[in-house]
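Okay, so here's the structure we're looking at.
One protein chain is absent from this view; the other protein chains keep their places.
Going by the order they are written in, the chains are A, B, C, D and E; count residues from 1 in each one.
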Amino acid sequence: MECRKYDLLTLGEVLLRLSPPANERMIRTSVFEQNIGGAELNVAAGVAQLGLRTGMIGKIPSNDIGRLARNEIHRQNVSDEYLLSDDETDARLGIYFYEGGAAPRKPRIVYDRRNTSVYKMKADEFPEEMFTSARCFHTCGITLALDEKVRETAVTLMRKFKEHGTLISFDVNFRGNLWSGEEARKCIEEILPLVDIFFCSDSTARLTFQKKGTPEEVMKSFTRDYPLSIVAATDRTVHSPKNHSFGSVIYEAKSDRFYKEKNYENIEVVDRIGSGDAYIAGALYGILKYPEDLSQAVSIGNAVSALKNTVPGDFPAMDFSEVLELIYEHQSDGPVMEMKR
Amino acid sequence: MECRKYDLLTLGEVLLRLSPPANERMIRTSVFEQNIGGAELNVAAGVAQLGLRTGMIGKIPSNDIGRLARNEIHRQNVSDEYLLSDDETDARLGIYFYEGGAAPRKPRIVYDRRNTSVYKMKADEFPEEMFTSARCFHTCGITLALDEKVRETAVTLMRKFKEHGTLISFDVNFRGNLWSGEEARKCIEEILPLVDIFFCSDSTARLTFQKKGTPEEVMKSFTRDYPLSIVAATDRTVHSPKNHSFGSVIYEAKSDRFYKEKNYENIEVVDRIGSGDAYIAGALYGILKYPEDLSQAVSIGNAVSALKNTVPGDFPAMDFSEVLELIYEHQSDGPVMEMKR
Amino acid sequence: MECRKYDLLTLGEVLLRLSPPANERMIRTSVFEQNIGGAELNVAAGVAQLGLRTGMIGKIPSNDIGRLARNEIHRQNVSDEYLLSDDETDARLGIYFYEGGAAPRKPRIVYDRRNTSVYKMKADEFPEEMFTSARCFHTCGITLALDEKVRETAVTLMRKFKEHGTLISFDVNFRGNLWSGEEARKCIEEILPLVDIFFCSDSTARLTFQKKGTPEEVMKSFTRDYPLSIVAATDRTVHSPKNHSFGSVIYEAKSDRFYKEKNYENIEVVDRIGSGDAYIAGALYGILKYPEDLSQAVSIGNAVSALKNTVPGDFPAMDFSEVLELIYEHQSDGPVMEMKR
Amino acid sequence: MECRKYDLLTLGEVLLRLSPPANERMIRTSVFEQNIGGAELNVAAGVAQLGLRTGMIGKIPSNDIGRLARNEIHRQNVSDEYLLSDDETDARLGIYFYEGGAAPRKPRIVYDRRNTSVYKMKADEFPEEMFTSARCFHTCGITLALDEKVRETAVTLMRKFKEHGTLISFDVNFRGNLWSGEEARKCIEEILPLVDIFFCSDSTARLTFQKKGTPEEVMKSFTRDYPLSIVAATDRTVHSPKNHSFGSVIYEAKSDRFYKEKNYENIEVVDRIGSGDAYIAGALYGILKYPEDLSQAVSIGNAVSALKNTVPGDFPAMDFSEVLELIYEHQSDGPVMEMKR
Amino acid sequence: MECRKYDLLTLGEVLLRLSPPANERMIRTSVFEQNIGGAELNVAAGVAQLGLRTGMIGKIPSNDIGRLARNEIHRQNVSDEYLLSDDETDARLGIYFYEGGAAPRKPRIVYDRRNTSVYKMKADEFPEEMFTSARCFHTCGITLALDEKVRETAVTLMRKFKEHGTLISFDVNFRGNLWSGEEARKCIEEILPLVDIFFCSDSTARLTFQKKGTPEEVMKSFTRDYPLSIVAATDRTVHSPKNHSFGSVIYEAKSDRFYKEKNYENIEVVDRIGSGDAYIAGALYGILKYPEDLSQAVSIGNAVSALKNTVPGDFPAMDFSEVLELIYEHQSDGPVMEMKR
Partner (left out) sequence: MECRKYDLLTLGEVLLRLSPPANERMIRTSVFEQNIGGAELNVAAGVAQLGLRTGMIGKIPSNDIGRLARNEIHRQNVSDEYLLSDDETDARLGIYFYEGGAAPRKPRIVYDRRNTSVYKMKADEFPEEMFTSARCFHTCGITLALDEKVRETAVTLMRKFKEHGTLISFDVNFRGNLWSGEEARKCIEEILPLVDIFFCSDSTARLTFQKKGTPEEVMKSFTRDYPLSIVAATDRTVHSPKNHSFGSVIYEAKSDRFYKEKNYENIEVVDRIGSGDAYIAGALYGILKYPEDLSQAVSIGNAVSALKNTVPGDFPAMDFSEVLELIYEHQSDGPVMEMKR
């Protein structure tokens, strides 16, 4: 499998995020900072930063805003080989406006992501060789929730990747503004037979999938109903918009083992957007790189997510050595240096 | 008529413009400067800056981006009394991305203005008293070009304002990306019987309305075919994106007179967007304030447009005294002071 | 009374605030961020943001800096109908320089607010119809402290508004750099017979008015000496320049009831200036909108003040729905969503 | 004379200039860029940049804004040894708001410079040793125009410097908003007997001093009426706010010679404020450094002024070697390198 | 040859450029804008923007500044496969400080590019497959001028690329601060036998290579002495730092033809750095894409260079369609649209 061109291909919508500068509000800002993102692109970018070869599957306009997105994707060292161009005059990139919070003011989002180019993407627009080009394929519930047609395309792609021996990774990533819990459950239950690696938070498991029991029982139950290899669940506590804690558990079905480490406490949050995707990036990297020891996936996932929270934008900004140092210090009990100099 | 609540109401779409900082390009900018605009809103803002009472008719989302627009409209001292709120989840404000030029690089625009809240506006959403509240009503061809339904609403409003003795002002403002010349001609010819004040550039008159002859003959011909009182035509020369010249002619039907003055040469253009609307603002102000002497409309229109070119954003930024001083110096032959101090 | 043109008119000085960017110091900053403010204007802006019709009474220069102020006041949707223009060559807008703190460095202020246009304001410059145009009139101790003449004008206006059935609201807002406690007490005791709604912090009540007893006894005692309907007192704890707690008590004389709720703890303070005025805005809004249930005034006042602390500038930046959501969550005991998406 | 501590001391008001960013307008800017300046301080800063030892005489507040000014003066390497501190609570630094122009929009200034600390400066506040510490003393008409008391102080200082063998330099620098031409003439004629180096533009000479004849006759006539050694006159042509030409003539009485060179044409003006003071800085430097050859004063003065126009702020920003290179190229006829690399 | 992995590989030094914001000076700026560049990287970036596959050969530090460079190179869609990492503690990226000019102030450069990681690059650090991976190899005189060892490495690489059938492109790019004309001539004459495409300005040909005759004779003479296929010469006129004209001539040896078009006049220069490299990018693209018709190389080279001048930074920022439109309009005689909308 090592000879595949990409370690990871992700499928999803590329979005333009527009945010007022730190602590300013959308309703009166004079400038918007631009960030290109999107749940699955964030994952691809994170995995690329850690050193694997990734690419993005989707469709974006061929206009200047599409070019802006493409330039940012290039900057992340994520391939746009399978990112289709929409040349039609109604081509548009989805937009969301995001404003960070400061207690007791909460973060706010305005979505403007309908009728975008990704809705026009069709399965047969992609070359056959794409389906044998990756070790792993990832997408999430947001993509399934866009509309019926996108969902069909996504499931078709997932099925074809699976057929060609690709690991299938899926994140529930439930968004109440896109579909109901019931819609999500039905749809996701249909694709779970295809999935190898399943990301689902404990609360979503309970609310959407009516799971009961301890968190461990909940995670395990998914592997009894579906042929999942790995289930991962994150645990975030929001003390305030500028102070979070974060941790996670990974369950491996074949060994019936749970992997966990102590949470990151008192994260000084600069921008929390994309920190869930950063976890998935770290965890997938760990799974792909160290499949024999999922404690790596937990440690790397937690560290990447914690780091992401401390930088602006949707993507993490790091290199692997920094992640390793953070893990080392997080796991050590002794005093740590303030910085190297 | 002096007792009417507004001197001018304008109907049209409110847009969010996003621009990279000076000389930066859309395809790689890290921030976008925000400007609220829209052809008819620009006119209302310009007339308000000169000192008359204006208001905007249209529909915008009730979300934070709609609030941003409303705050900026308030800042212009334009009333939003008749600016409807769209509370639906698919509410959106139209967006356009604009990048200024530097010779030989031309300015560029990306439109993302479909499926916006203004498309949902209906004539019966406005209170009856609106139609007797203004001395003058203005809209332009962009609004008519949006779609069939908006066009119908616009014509209905125009008709009702006309019935209640409101002066009707209309700017052709042809945009090739919204409709064809032929569509435009047909539609506009249907509304011209309602129009009192008609803004149409010489080139549009020729290309779209197949007019022939000298510019003056072209202008006059419109008043023979339709009961127009005033026809105004602007004349812009683009030496480079940063250097324009600008002038205009106004024809008054009842006196059969043409009003004109020497052009503004070598305008140091900072942002040309909205300079056409600024002309209309100045001209309408002149027409409403000094109906007996349209040379005022020409002078004020030219000066306001020239000034607009020198400031960033869609709106002019001035007060009336500055316009008067500029006109005085433009028309004088002697030396002028560099500045007052 | 519903037919009055304004829900609230406030009287006071409009100021230009100049601040270095976040964490920079005045003594070496290269830019100053501009904010228009002033205690009573902040109140008018806050009440306007919540949805009532407000206006500002005062006097500002007719130069470009006065125009800047007017534009910002327009942006707040506050009427400048009764904001006089000072055309004289010595016209000036008061300025203050403000620098935020970071523990243990405290915020700093430099005042440059003498000899400003508001000092020239005379009672007879205002039209008679002003005095019947508002449901409520508000001013504060800062205005009384400016000088003898301003004080006289303010008292004259207060008296005339009172005569025309306007609710009179007054905030002590003691500033040691403008007058002594003794001067303040004497002056304020003279106007208290005119006041309906009285804002006075517990510490000011004790230091300036020599009040003794529990906080509740202190508040109540004012209503025994003067015909006040409502007394409101705020309670701010400054843990550090970037971390405050805030709460308040309102006493209603006719029902002899105290209204209170739990404090907002660990407010992540971005800019504390204007947060006291924001409280008054929220409380006055509650009093005017829900006169039968002053618990609303407490909740809204506290929430608006807490929100104000989290945004830069003198004015709050919010809409009413956000305030309601914050109150709902503040009062609920269960878990709250991090954000809606 | 070489052993004097300073080559030049200048007397005048230190001002805080506040400007909107490039091309933005005062009436709606969200930030102001800060520049410390003042006609005589600009001269002292320019001479210091060229390498001589200079100091500023005046009075500024001891508050944070005064400290800001002092820090900027230190940055210019200008001594503040004789810059008094005003500790009173009404201490204030004069402010002016400046906005650059773009044709046909002209630059604009709003002054807020009354009642400032410099008005309180008294001649006896300065130590006696000051009067023997400098080779040259410079002030200008703005300082004389502030008020009667400042004028007296200025004349007293001028007289005492003169008595101790200091060269006296004076720039008419007529400002119509501070005094009338008649007031200026009277006052200046009284001090001209003290002056050695006299800066007066041709137009001011004609308008204010009723001079007639060729420019050379005008300049020469001053030396017949008063014991002036040197008269310098500048010649600026404002093609547009962003395009000026500049040149000058210097007349030396003892040799009865005029010094002149070709003008700088098509200066790409970034900020014209202080370019007149920069000329004086360059010319005074030339006079002090190369008293035997005033063609140096002309060349350096012109070059420093041209350079100043190309940088933001009130002060020039250069070093002497750059000035020499510019003069060399300006005076050569051959092709010049675009840049060194 | 179509199956080669890259269309173009370039060899050279990657530099960090630090520039003050527009019109500010290095000697007092408070921020530096960052741009990654370098003559050959600029070429690779330009060719990549036009749509071909390019890569950069060189060596940069493995520290955070090296990562910054790598991220920017990724953003340009230029491969860093052959960009070596320097892990040693003395690793450093070359830096240059650049300040733009405004007439009569000239642009200025401070170099800090000694002892950088590229000096440590050795020929045997690159994999053998590199030499068969590209259709074309490009480097320039700056790289040869760095030092003896770099020169040897460069010549070794050039020779090996040549041996494997790669087109060799070379730009003289003479920099007087790196070596003398005589050193340059000697060194370049040694490598010219390897070169296919030779870029040399007319003035360099005369000064450095002692060429005489008409420009066309000069160009042709190189092809008589060496087996060059193509010689290209640019022609830039610097009217002022903000206004240039630009054109070029290309000579094809086999057809003995000169290709030329009219110059771009009055380019509104925003940043001239990299505009020479942009020309080479456009010309190389034309040569590689349309080898049969070198008029394309001239047109594209000129257009890309003109465009580059109008954007900040070292790299162009464009896509191919924009270049085509510019060429079309440049070559047409009729009126052109101000912009599409």
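Quick note on the criterion: a residue touches a chain if its C-beta (ideal position, glycine included) is under 8 Å from a C-beta of that chain, and two chains touch if they have at least 3 such contacts.
As the structure is a computational prediction, the values presented were derived from the model and not from experiment.
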Relative to the complete complex, which of the depicted chains are touched by the chain excluded from display? A, C, D, E
Have a look at A:Asp256, A:Glu292 or A:Glu338 and name the one touching the chain we're not showing. A:Glu338
Who touches the missing chain here, C:Ala102, C:Ala123, C:Leu324 or C:Met337? C:Ala102
Since one chain isn't shown, list which residues of chain A touch it in the complete complex. 22, 75, 264, 266-270, 303, 306-307, 310-312, 317, 319, 326, 329-330, 338-341
Residues in chain C touching the chain absent from view: 22-25, 27-28, 101-109, 111, 175-177, 238, 240-242, 272
Note that chain E touches the absent chain at residues 18, 25-34, 63-65, 67-68, 71, 89-90, 92-93, 95, 97, 99, 108, 110, 112, 114-115, 177
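The definition used in the following text is that only the chains that are shown with their structure count from here on.
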Touching both chain B and chain C (chains): A, D
From the options D-E, B-C or A-E, the pair that copies B-E, where over half of the contact pairs coincide: D-E
Just curious, how far off is chain D from chain B if you go by their C-alpha centres, in Å? 46
Please output the residue numbers of chain A that touch at least 2 other chains, ranges allowed. 25, 27-28, 30, 67, 71, 108, 177
Think of each chain as a node with edges to the chains it touches; is that a line, ring, star, complete or other? other
Show me, using the given definition of touch, all chain pairs that touch one another. A-B, A-C, A-E, B-C, B-D, B-E, C-D, D-E
